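Every protein chain of the complex appears in place save one, which is left out.
Naming follows writing order (A and B), and every chain is counted from residue 1.
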Amino acid sequence: MVDNKKIILEVNNLSKFFPVKRSVIDMITKKPVLNVKAVDNVSFKVYQGENLGLVGESGCGKSTLARTIIRLYEPTAGTITFKNKDFTTLEANELRKSRTDIQMIFQDPYSSLNPRMSVYETLAEAIKYHKICEKDKIPSKVNELMDVVGIPRYAANRFPGEFSGGQRQRIGIARALAVEPEIILADEPVSALDVSIQAQIINLINELSEKLGLTVLFIAHDLGVIRYITDRVIVMYLGKIVEIGNTKDLFTHPKHPYSTILTNAAPELDPRLRSKEILIEGEIPSPINVPTGCRFHPRCPIAFERCKIEEPILTEYENDRMVACHKPY
Amino acid sequence: MSKINIDAKNTIDISLSNNKKTPLLKRSMSINVGAVMVSIMLVFAIFPNLIATHNPTDIDFGAMLQAPSSEHYFGTDNYGRDIFSRVVYSTRIDLTIGVIATIVPLIVGTILGLLAGYYGRWIDTILMRTLDVFMAFPFMVLVIAIVAVLGPGINNVYIAIWLVGWKYYARLVRSKVLVIKNSEYIQAAKVLGYSDARIILRHILPNAISSAIVFAASDVVMCMLAAASLSFLGLGVQPPTPEWGSIIADGRAYISTAWWITAFPGLFLVIAGTGFSLFGDGLSDLIRTKGR
Partner (left out) sequence: MKKILEINGLVTSFILKDETIQAVQDVSFYVNQGETFGLVGESGCGKSATCRSVLRLIRDPGKILNGEIIYKGIDLLKLTDEEMVNYRGSEIAMIFQEPMTALNPVLTIRKQIYEALKRQKLSKNDMEIKAINLLKKVGISSPEQRLDNYPHQFSGGMRQRAMIAISLASEPALLVADEPTTALDVTIQDQIIKLINNLKIEMGMSIILVTHDLGVVAQMCDRVAVMYAGKIMESADTLTLFSTPRHPYTIGLMNSIPHTDKEHGKLIPIEGNPPNLSNPPIGCPFEPRCRYSEEICKTKEAELIEIGEGHKSRCHFIDKLIDVKGIIEK
């Protein structure tokens, strides 16, 4: 864990809405523009050198949040501050230079590499483009990267099609490391992999973050992976943060009812611990029509009148814990 | 980064999933047949003087409308010109027309398709609506109309085909780009801060162009047929230059008495057409197996 808590990235009131496509008839009848509120007024801090987890079910906005932070999407509102520099207002040219600070690892190893570029070309391109080292040192730099992620050097001239999923994911990690970033956003980096390969990649990311002092924002829907790899965790539901806390505390004593359910929902690995009781009824509502008040109230086991009307604010509790609930556990 | 040193135990063994490499040409029969037919045509086109037995434009009124014989393999026409030699010399002109008429739309259409697909918004809207207008007319009708306005002649045939031909390539490339644009390796390239030009040229173009090239191989046939048809109508290559379409047009009047004037250039047109089509087919087979 981090001792001296230096903030490296700060997200303030960040929102990302996607307008729903309107038909001509909608425009004529002047129907209001509907928005998918993928990320709605989200604020949090990332400390230097930590592994921060971002967890939630599909449609909770975790991937959109990551892509907005890295400006693959332009934010609808709010600011992203990276090392006291406003990342949201950077001009195209400055943004291009700042790309060496934050990098990303993608989910699908089968579509995240250019199929017509060899491993060497992929890695060398990034190094050359950002002038990470002198021209004559590029080959040795590429070799070094391949060593770091565990791809043998003799495979440098092979194309992505010749590698397995786990190997491709390693190449994707090497590409992100090529520009020597400080923060890595890992968007579900292991969810497309088999269990035995998944463990290899988790260990690799863990090792890299420790040895290189990287800050990692690790996005996953798998609670087991999040619990294993992260120091702190953010739980999201329908575009909002419902709870932030140290991973250990949050998993042992979740305060938000949704966190409680989520941490218990993964099937227990012990056949003796079977229950017939269903943890939570219903499904996640559409992000176009979010419920009033607390967004979780229609599914919440302890909801009361106030939850239907008033939206709870993310408030700080002891131990860096933040919870958005009127009646936290 | 050079300071760090990670255990070698992380190094994995690369076992290739597909290490047996079948020779490329063995995988597709049609590309072999197509290639043979196309290369015969190429030999004719490059060395017509070595193959032809007569001068294609020499008139010999003593040998008018002769049937095929050992002297005139494909017979002679109403001016006594040797059909075999005329057909052989035509190959060069027809192939050139096919290739030149294809390459310009391929390049222009690809560029437009890349821009429209990648940037979207108003560029895409303008291009696609223009395309709809062009798509509304059949290819030949539009080409004939344009040549009729510009006046007959081979240069105007080129211009007409160029003006019409780009639409297929633009549409093909655009649809490919729309898919590729959303793939994670393009997002990765954006995250790495690469310029739009680099993303389009290095990352999108090589992955989007394959189907356009395959289409071009069979489009050569379409262009050759278009040029031959225009010449047949008297709008294309002007006499006395030998060209398959114009030879067929010349023989029209004698079809019942001297079938050879029309049959042999027709046969060559068929061979060239089949050859390029098979070649294009085989090419797409290869690209598909490679993409696996």
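For this structure, a couple of remarks:
By our rule, contacts are C-beta pairs under 8 Å (C-beta built on N, C-alpha and C of every residue); 3 or more make two chains touch, one makes a residue touch a chain.
Given the structure is predicted, the values throughout are model-derived calculations rather than measurements.
Check A:83, A:96 or A:248 against the missing chain and you find that the one touching it is A:248. Touch with the chain that is not drawn comes from one residue among A:225, A:241, A:303 or A:322, which is A:225. Think of the hidden chain as still there; on chain A it touches residues 57-58, 164, 166-167, 194-200, 202-203, 206, 221-225, 227-229, 247-248, 251, 261-262, 265-281, 283-284.
One rule holds for everything that comes next: only the chains that are shown with their structure count from here on.
Rounded to whole angstrom, the centroid-to-centroid distance between chain A and chain B, based on C-alpha atoms, equals 48 Å.
Those residues of chain B that touch chain A in the shared complex are 1-2, 4, 6, 10-14, 16-18, 183-185, 187-195, 198, 202-203, 206-207, 291-292. By the touch rule above, chain A contacts chain B in their complex via residues 67, 70, 72, 95-100, 102-104, 106-108, 111-117, 125-126, 129-130, 144-145, 147-152, 154-155, 158, 161-164, 166-167, 170, 172, 175, 177, 179-180, 200, 203-204, 207-208, 211-212.
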